[in-house]
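Removed from the display is one protein chain of the complex; every other protein chain stays in position.
Chain IDs A, B and C follow the sequence of writing; residue 1 opens each chain.
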Amino acid sequence: MVDVVYFAWVREGVGKAQESVDPPAEVVTVADLIDWLGHEVLRDKTRLRAAVDQLFVPLDAPIAGAREVAIFPPVTGG
Amino acid sequence: MVDVVYFAWVREGVGKAQESVDPPAEVVTVADLIDWLGHEVLRDKTRLRAAVDQLFVPLDAPIAGAREVAIFPPVTGG
Amino acid sequence: MIRIRVSDAPLNVAAETVALDGLGGGAVATFTGLVRSDDGVDELLLEHYPGATEAALEKLAWEAVERWTLVGAIVVHRVGAMKPGEPIVFVAACAAHRAPALEACSFLIDRLKTDAPFWKREVRGGEARWVGQRSSDRDAADKWAKPN
Partner (left out) sequence: MIRIRVSDAPLNVAAETVALDGLGGGAVATFTGLVRSDDGVDELLLEHYPGATEAALEKLAWEAVERWTLVGAIVVHRVGAMKPGEPIVFVAACAAHRAPALEACSFLIDRLKTDAPFWKREVRGGEARWVGQRSSDRDAADKWAKPN
């Protein structure tokens, strides 16, 4: 099981801030996970950024062993 | 008559903060004035900076019509 | 000395700066970002990624301290709802001399814009809109990349 957390308009589009999922073995990377989740708002991956266990990673990073994967838009703080 | 004012170690070397002088006509520039004043501490002009009527000027600037000429070391504020 | 804070309480710049007193440094550079009032924004809402935010800011502050040999660094970011004129972010760098303090301060704010998980939503006339990332922010952050 992995917790997937969403922020900003990704959270609004998915319709929830968090979900716990159990992806099959062929879901290897963050990008695979995004496809497998199948949410409409996640379709354009160029607009998405991710973190695995709270560390920023590229979308081709593996999720093996991760407890938390975060999916969100480019950041706009400061 | 022109007021000559001194600052920092120039003031200490001259031994006064201000003097009013009446230089002859051949004293045209700040450098001429410095030579004419004849103070020992003013001998090395590379160590001196000047202002005429409170505006910074190079030492070859004319002093004609000036009310106040200031002679001082390079500045070290901030 | 490193001080990081993410809070929905109003940001008091004067109070934050006190943390740099008595560190012995000769130079303190600060940057404060405020909600601008020049483009019709009634309210700014700031969302963040609790836990990851603090970790990102702490990493950023340590990087500045090591790169510019700072004696102190502060990064404070407001979250939640705020009004035009209110501070959103405050960064400060304290060093022995002015050049490292000024550079580290610019580094902190440039890199915070791309490295820390905050998202802005602007409310204008009752309508909320997520703010998009600016390419100029990515360029500003990229200029601090070290040559390999």
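In this text, a contact is a pair of C-beta atoms (placed from the backbone, for glycine too) under 8 Å apart; a residue touches a chain by one contact, two chains touch by 3 or more.
Since this is a predicted model, take the numbers as computed values, not measurements.
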item: Visible contact partners (per top-of-document touch definition) of the missing chain; value: B, C
item: Selected residue (touches chain absent from view) among B:Val4, B:Val30, B:Ala51 or B:Ala66; value: B:Ala51
item: Touching the absent chain when the full complex is considered, from C:Ser7, C:Ser37 or C:Thr69; value: C:Ser37
item: For chain C, the residues touching the chain missing from this view; value: 13-14, 17, 21-22, 24-38, 84-85, 96, 98-99, 101-102, 105-106, 109, 140
item: Interface residues of chain B (partner: the chain not displayed); value: 5, 7-9, 51, 54-56, 70, 72-78
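One rule holds for everything that comes next: only the chains that are shown with their structure count from here on.
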item: Separation of chain A from chain C, taking each centre as the mean of its C-alpha atoms, in whole Å; value: 26
item: Euclidean distance of C-alpha centroids - chain B vs chain C, Å; value: 48
item: Computed distance of Cα centres, chain B from chain A, in Å; value: 72
